[in-house]
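Note that one protein chain is taken out, while the other chains of the complex remain in position.
Right after this comes chain A.
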Amino acid sequence: MSATTVERAAMLTGRGLVKRYGHVTAINGADFDLYPGEVLAIVGDNGAGKSSLIKALTGALQPDAGTIELDGRPVHFHSPLDARRSGIETVYQTLAVAPALDITTNLFLGREIRRDGLLGKLRILDRKAMRTEARNQLDALGIATIQDITQPVESLSGGQRQAVAVARAAMFGSKVVIMDEPTAALGVRETAHVLELIKRISNRGLPVVLISHDMPAVFEVSDRIHVHRLGRRTGVVDPKKVSMSDVVSFITGAEEIPDEAIAW
């Protein structure tokens, strides 16, 4: 790979991020670092603030305080569109799909392919190109159980919907791919597919952020594990130096993270 530089520089960082909802502090001075090419898992209890953290990083919510840098430059994402334009693709926990619309439309929502020339200037869509591309992407992801890409997303199973959201992120991510519990509704086989996909995206050289409660999955794919607790990062550990049950106790706060396990 291209990793010939001696000193690693984080490509996406957050410092001192804060987000309050009334009395609830969802993010409480959280830090975040993502290095080029790595798979970073984020683990933490329900309500620890994982989703809020990645929403703040991707412009889906505006933090009350803190800074975000992409490739060493400060960025202010005013909307998810800004982050997408910078090449950051996110599978939100809520999936962000419109159930009544068909699969192809959902894959290209907000980024439709237009026809060439005058028709494109009139904003007319190239639906054929979108369908072909959608088909190719779903096939490439091994999501073969979706036969008809013109069917509405609501006619899909929960797992297939998740697959559509994952496919969209994989398709458009050019810098970072973030997935918030992408396997929560998936069966064993489908989960394996998504983990496979994460490895493939990572092999393309893109860093991947994976939020998950599924410890075996986290240990299978991640290079580092970011432990999130009570709205902030309590540490980042190397999965090769700790066990799954260690990580569970870091999450609950039953155990402190030992220095030798830390992988900043």
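Everything below uses one rule, namely that a residue touches a chain if its C-beta (ideal position, glycine included) is under 8 Å from a C-beta of that chain, and two chains touch if they have at least 3 such contacts; residues count from 1.
By our rule, contacts and distances are computed from a predicted model.
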Protein name, per the UniProt record, of whichever chain is missing from view ("Fructose transport system permease protein", "Acyl-CoA dehydrogenase", "1,2-phenylacetyl-CoA epoxidase subunit B" or "Acetolactate synthase-1/3 small subunit"): "Fructose transport system permease protein"
Touch with the omitted chain, as defined above, among A:13, A:52, A:105 or A:137: A:105
Touch with the omitted chain, as defined above, among A:38, A:190 or A:214: A:190
Given A:14, A:37 or A:80, the one touching the chain that is not displayed: A:80
Missing-partner contacts on chain A, residue numbers: 60, 79-81, 84, 90, 92, 94-101, 105, 109-112, 114, 122-125, 127, 145, 151-152, 154-160, 185-190
